[in-house]
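Before I ask anything, let me first share the structure, which is written out below as structure tokens.
Removed from the display is one protein chain of the complex; every other protein chain stays in position.
Presenting chain A:
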Amino acid sequence: MRTDEDLAVALLRATATHENRTEEQLRSWAATALAFGDELPLEDPDVRVVEEANGVARDVVTLAEYDARTHTVTVHTDSLALLADVAARKGWTDVTPDALRRAAVAHEVVHHRLHGGLARDLRHRLDHVVCRVGPLRVRGHVVGADEVVAHRYAHRASGLRRSPLHLSAALAELGG
């Protein structure tokens, strides 16, 4: 079975701008981001949560989204039901729409928190130096690392046995 780190590497690999990165580079970023997600203190969500049903489209399933201006998390109930259904067929009985909802909200809360100073902490931890002038280092943004952090945090916050990274991979299998 593929580990969370494998899946996080695959997620980064599929993210724009990482087409040419080495396997080691992506693996190190994946490990750092997962550790960052492990260390984030669990907090109660301080965002507005609304529910909508229109998450399932032909080629993409949106489980939840976060709007940084209104601080609102939208949970797509049809997508959660679809994922619960996929999990049930695999015999993963703890994956209920309710647990998924907790995971989805926790995932988006990380994006909410990453809009503050936390983003700088993450950038320092990833330590992707793109420019060095004497002692001065400019650390670049690693696209997709926030997504890995959010998945790991959501795993802890939801109490699900299988990680959201695994559940996402199971859902992606629907596309063949």
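A few notes on this one:
Convention: a contact is a pair of C-beta atoms (placed from the backbone, for glycine too) under 8 Å apart; a residue touches a chain by one contact, two chains touch by 3 or more; residues count from 1.
We adopt the following convention: contacts and distances are computed from a predicted model.
The complex appears with one chain absent; UniProt names that chain "Transporter" among the candidates "Aminotransferase", "Pyruvate dehydrogenase E1 component subunit alpha", "Transporter" or "DNA-binding transcriptional regulator, Lrp family". The residue touching the chain not shown here, chosen from A:A35, A:A88 or A:V143, is A:V143.
In the full complex, chain A touches the omitted chain through residues 14-17, 19-20, 58-70, 104, 107-108, 111, 114-115, 119, 123, 128, 130-131, 138, 140-141, 143-144, 146, 150, 164, 168, 171-172, 174-175.
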